[in-house]
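Heads up: the structure comes next, in structure tokens.
What you see is the complex with one protein chain gone and the rest in place.
Up next is subunit A:
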């Protein structure tokens, strides 16, 4: 038995074998998977190597896991596996003089900025789940966040990674030719287990201004975004939420959001020159007003933080509307935004399902969430609608995943988005690093008929 072998090699403290324990490691934030055969809580890279080698010898699949806040089923085992949860690998070393940090994968994202703050530094990638999710999970999903419009995503802040491949070999990969680190970033635990990363830190902007604008209709909000950017503003963050989101968040926080509006935008401008920051905010304000929006500028940092807290709470607040959801994560060209948002709204109406939309609209990143009650609404209808939404993105020249990954959730849609030749290359890369298909099987890459 693999569980016993892991126990005797690593010690009981690091291996969970009880049914109750294993049960709680079955899921991520979207999917509930198979009951793990054992859960390993490694404390260093050597523990990971031992685990991988034992699993390889026993021919048992391995699923990496951070905080399981993933939204595409990535950390939920698709079949009986050993789950390797990195939550105890939380060592974080700061090198302020080099503006760098070395993080083990279990470090919670928000901690990096908190620890860097006394040195006048920040770690910009800021997924809404930053207080929960881990650096390892962020790397595996190449997580983005509101900041990514101006500052980029997780991958842009990684200088080097350490990973363990399917044979148990440890690699250190920087960003030179070949960009092996880049290959692992966004690979959703299917190519290797990330055991450490050298992260780039940045200086925070001296000034930040925040505004919220609400609109009668979603399309107007999307048009305001295009107009603001065309007018020369480079907002630091540019977020969008529709009526359903506003209602759900207000139910949680009760901070006076415009719940009757069709949609709202949340915009930050920032920089080291106060005048430019204010000017840019004014450009954004003018664009919103020109599209019929009502604008409210946050008077101080506390008011701005309230608005951002609201933004970060959208996704989980949706549980207030329906207990279940299928969550999309499409990216479309900004020019097509207004049309895409309206089309999706229409599709939801036709299907008779609640669709809530929000996202980092500045990048054209949208999260249409289909909300449903599995007791009352058919999951086939939900799946069909999700597929239709994916096709809207592809039709408008977009892609299937901006930041949440493909996981098991969108694996079937990959063939719509990736041509056969490219798919073949992806599979050949996978087989090179994981010849026996043991790393997070049945995720990301669809089975291709031989």
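Just so we're on the same page, a residue touches a chain if its C-beta (ideal position, glycine included) is under 8 Å from a C-beta of that chain, and two chains touch if they have at least 3 such contacts; residues count from 1.
Everything that follows uses one rule, which is that contacts and distances are computed from a predicted model.
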Protein name as given in UniProt for the chain not displayed, "2-oxoisovalerate dehydrogenase subunit beta", "Glycolate oxidase iron-sulfur subunit", "4Fe-4S ferredoxin" or "Putative spermidine/putrescine transport system permease protein": "Glycolate oxidase iron-sulfur subunit"
Who touches the missing chain here, A:21, A:44 or A:93? A:21
Have a look at A:132, A:208 or A:294 and name the one touching the chain we're not showing. A:132
Which listed residue (A:193, A:318 or A:409) would be found touching the missing chain in the intact complex? A:318
Decide which residue listed in A:38, A:55, A:68 or A:326 touches the omitted chain of the complex. A:68
Just checking the interface: what residues of subunit A touch the absent partner chain? 16, 18-21, 23-25, 27-29, 32, 41, 67-69, 85, 87-88, 90, 108, 129, 131-133, 249, 251-252, 313, 315-320, 323-325, 374
